[in-house]
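Removed: one protein chain of the complex. Kept in place: all other protein chains.
And now, subunit A:
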Amino acid sequence: MHLILFIIFAGFCLAGAINLLLQTHPINSALSLIVVMSSLAVLYLLLGAEFLAIAQIIVYAGAVMVLFTFVVMLLNVGEEEKTHGSKAAKIIGFPAIVAAFSVLTTVILAIQNKLGGVKLSDGVTPMTELSTVLFRDMLLPFELTSVLILVAILGAVALARKEGHR
């Protein structure tokens, strides 16, 4: 059952990602991104990470994508012009990617038997446990992330603001 669900949603995820790249209209790309995000949420669920799955749906597929589509519509972005990319990227890039993934797959398959299994969550994870991890054990990375977001906001505002002559 798990395997079937995994194959279906991994397929959705890949198809969405490829469609995202192939579409020329930004809105279509944004909608494909929603497919990718939602399928990822199902994959998290299959791994037993319920909280992550819900957060993925609410934050990414919900809030972030709404903002995305808003921006695309507000800016009234038209069709993209297709460029053909560099020849070298096509000739070297695709075989290199295939080779890299083949190596990864071979390595994983080769040591498959030696890898142990991990149960990501036992039943329901209570909120207190999550908070303990987030605000006590992981306090430093958590606070650092908030500084990271501050930099992102500052940078976005500073770079997007029009520089008129005063």
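Miscellaneous remarks
Keep in mind that, in the parts below, a contact is a pair of C-beta atoms (placed from the backbone, for glycine too) under 8 Å apart; a residue touches a chain by one contact, two chains touch by 3 or more; residues count from 1.
Criterion: contacts and distances are computed from a predicted model.
Entry comment: the absent subunit's protein name, as recorded by UniProt, is "NADH-quinone oxidoreductase subunit N", drawn from "Electron transfer flavoprotein small subunit", "NADH-quinone oxidoreductase subunit N", "Imidazole glycerol phosphate synthase subunit HisH" or "Cytochrome c-type biogenesis protein CcsB". Residue A:Ala158 is the one among A:Leu3, A:Met127 or A:Ala158 that touches the chain missing from this view.
Although one chain is not displayed, subunit A still touches it through residues 103-104, 107-108, 110-111, 114, 133, 136-141, 144-145, 147-148, 150-152, 154-155, 157-159, 161, 163.
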